[in-house]
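Please find one structure pasted underneath; my questions will follow.
Here the complex is missing a single protein chain, while all its other protein chains stay put.
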Amino acid sequence: MAFSPNASQVDDGLKSELAKKGIVVTTLNQLYNWGRRSSIWPMQFGLACCAIEMIATACARYDIARFGAELFRPSPRQSDLMIVAGTVTKKMAPQVVRLYNQMAEPKYVITMGACSIAGGPFIDGYNVLRGIDRYIPIDVHLPGCPPRPEALLYGLMELQRKIDGQEIETTEWYQKGLKREYPIPDFGPHGLIPKFNPEVWNPRETENRKERYGEPILIGRKDKAPNLDLPPAPPRSAAPAPAAPPPEPAS
Amino acid sequence: MLSTADLKTKIEAAIPGTTLKLVRESLLLENPNDLLKVARFLKESDLGLDYLSSVTGADYLTYLESVYHFYSMAQKSGPVVLRVRTDRQNPQIPSLTALYRGAEFQEREAYDMYGIVYEGHPDLRRVFMWEGFEGWPMRKDYQQEDSETLEMADVAWLENQGVKVPEPIKAKAEELEKQGKRALAQKPGQPEPQ
Amino acid sequence: MIFGTGILQGLMVTLKNFVTSYFKAPDEGGIFTVEYPEKRLPEKERFRNFPFLLYDKNPENLRCVACDICAKECPPKCIYIVREFDKDGKPLKRPAVFDIDFTVCMNCGICEEACPFDAIYMDHEFEIASADRHAKLLYHRDDLLKSNEYFHKIRPTDASAIDARRREAEEKKKAAEAAALAAQKAKEAAAAQAKPPEPPKPAAGA
Partner (left out) sequence: MTEKTFSLHGAGDMDTQTLEINIGPQHPSTHGVFRMNVVLDGETIVSLKPVMGYLHRNHEQIAENMSYTGSMPYTDRLDYFNSMSNNFGYAMAVEKLANIEVPERAHYIRIIMAELTRLVNHVSVIGFLLNDLGAFFTPVLYAFREREKILDIFEEVAGARMMCNYLRFGGVKYDLSPEVLARIAGILKKFPKFLEEFETLLTKNEILCMRCQNVGVLPAELAVSASVTGPMLRASGVNYDIRKADNYSLYERFKFRVPLGQKGDVYDRYYVRILEMRESLKILEQAVKEIPAGDIMSKKMVPFLKSPRNFKPPVGEAYARVEAPKGELGYYVVSDGTAQPWRYHVRAPSFINLTILEDLCIGQKVADAIIILGSVDIVLGELDR
């Protein structure tokens, strides 16, 4: 089946003129996208702190229902959007990938909060995955820790904008040979196997974090344990050691 | 509430054979095997320490330690801090779960993080990490993996799944394999672990 | 009590809330929704989201002196600073690179607290979202720069307090400089005065 190219003569000005008279002119694409973007059903799936802000977004004050996205579905089969709201740990990552695989096309992913984007403040933990985009493709990254409910709405609007730009003819899920299921990582002896999926994510040529900070978790490595058996130091030094004065402003 | 020193003499008098040592505000039990006896005494004597608030593992490089904080709910007194030391290679401490149910998960946590084996624990498994995880992540010498470099196991897994691994990544993994090394997270310039 | 009265009472509550939502103010039980993007909640002055760098007057004149304190204090380590050098390799008091990784930042505000030069503050901007985390969410120096006027707009009380403090410090510094200069001059003058007679020291001791 071939679609004829969109050669409509109706421009935006004429459209609004017609709309005033009660006639709506639209293209199939626009109708299709309008329908899809106005009824994004997110998955009811909270991981950590951001999930609470997600619930707050669904509640009275922010009311995600105004965007047609209030129907939080507990089952991946019924949802269009996965909001990865919270830290994805290595123990949880296989389940997240599995849920993504189980979602029906078209499917979108918003990573909400710093943790799900790149590990966030917990990036150096031994059990924290440095970003879920190592295993699945992400549509919108939404930084913040946690993002305000308004920011989540903004992210949703960003996704709607993305949906508006899609066309029936070229969308991935109507193409042949679509592969949108990604291998689910296994638990290994030291972490996940594999550490990332090179089909989706590759380490950057210059890995900023490693280059710049090394591994910050080792900064505090100490080779001398405190000896609590010794009696406490005399009361004079019971107070914290006198600090170096902070640098004087404006030198 | 008794002072720690009084408590020490009281326990030593009540349970012959135990030796306690004052460490700051806490009592160090010299022989870990006496732990159950001492805890029973704390719970059942007139001290009435019926509530085990916290069990903590800790790594002091030359030995591992398990710290117990006891309180009394009935008398609203406490805390009594008890600590037990064990060696790093074969860390074994009797479990208090039979006496205090509240120790169950906390001992599992200390086992998970430090590898302290609590003898007599009904269900000593890892609690936070998965089964099959190697190493004790909270010990000070734990080496984290480098999450940006693939190892040969990862490459083999990916190829088994039909994922094409880019050449440079694969070459790096093979190089590591040849040298018999793991991809570890290290600060640049830090000496390599033995 | 008849079975079911509890449920009926509960239903009355929901009905009452439904009806009053049409008449009352949001705080009294009326419609509580704030229709973001059209309407917004009033911004709280202290609200903090991501950090930004402050400059006075023009972007060349930024307050940051690349002292690296915020980068060291940052708990999750998301700030990266490289000092700028001039042609002769002499270090300048300004950053060549100032990167903040928004995918790691946790909005704690410790950089703002620790900065001794009033150069870094927390922004109110939260409408940041992007499909590319590497290119768009790693903010560089020029993306982070914002003017003092902007700071006054978002946090009037803090900004004026800080400006007042800075002015005072500046004046004090100037006064101190002037005083030092005057002292220097006086010293020189005194030295000049004292020089001609030149009291012979050994003589005084003898």
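For reference, chains read A, B and C in written order, and residue numbers begin at 1 within each chain.
One rule holds in what follows: a contact is a pair of C-beta atoms (placed from the backbone, for glycine too) under 8 Å apart; a residue touches a chain by one contact, two chains touch by 3 or more.
The structure presented is a predicted model; accordingly, all values stated were derived computationally and were not measured.
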Among shown chains, those touching the left-out chain: A, B, C
Candidate in contact with the missing chain, chosen from C:I81, C:V104, C:M122 or C:A159: C:M122
Listed residues C:G6, C:P37 or C:P91, member touching the removed chain: C:G6
Chain not shown: contacting residue from C:K24, C:R46 or C:K93: C:R46
Positions on subunit C where the hidden chain makes contact: 3-7, 9-10, 12-14, 17, 27, 32, 44-48, 69, 72-73, 75, 106-110, 113-114, 116, 122
In subunit A, positions touching the absent partner: 44-49, 51-53, 55-56, 58-61, 74, 86-87, 89, 91-92, 95, 99, 115, 121-122, 124-128, 145-146, 148, 216-222, 224-228, 230, 232-233, 237-241, 243-246
Interface with the unshown chain - residue positions in subunit B: 24, 26, 50-54, 56, 58-59, 67, 69, 71, 73, 76, 79, 81, 100-106, 109, 113, 126-130, 137-138
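By definition in this document, only the chains that are shown with their structure count from here on.
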For subunit A paired with subunit B, centre-to-centre distance based on mean C-alpha positions, whole Å: 34
Whole-Å separation of chain centres (CA-atom averages), subunit A against subunit C: 28
Sequence positions of subunit B contacting 2 or more other chains: none
For subunit A, residues that touch 2 or more chains besides their own: 124
Residues of subunit A that touch subunit C when the two form their complex: 60-63, 66, 114, 117-124, 131, 133, 138-145, 147-148, 150-151, 153-155, 157-158, 162, 204, 208-209, 212-213, 216, 246-251
Contacting residues of subunit B [partner subunit A, same complex]: 21, 23-24, 28, 60-62, 128-130, 132-135, 137, 140, 142, 144-151, 153-155, 157-158, 161, 163-166, 169, 182, 185-188, 190
Complex contacts: residues of subunit C adjacent to subunit A: 32-37, 40-41, 49-50, 65, 67, 69, 75-77, 80, 99, 101-107, 116-118, 126-134, 136-138, 166, 169-170, 173
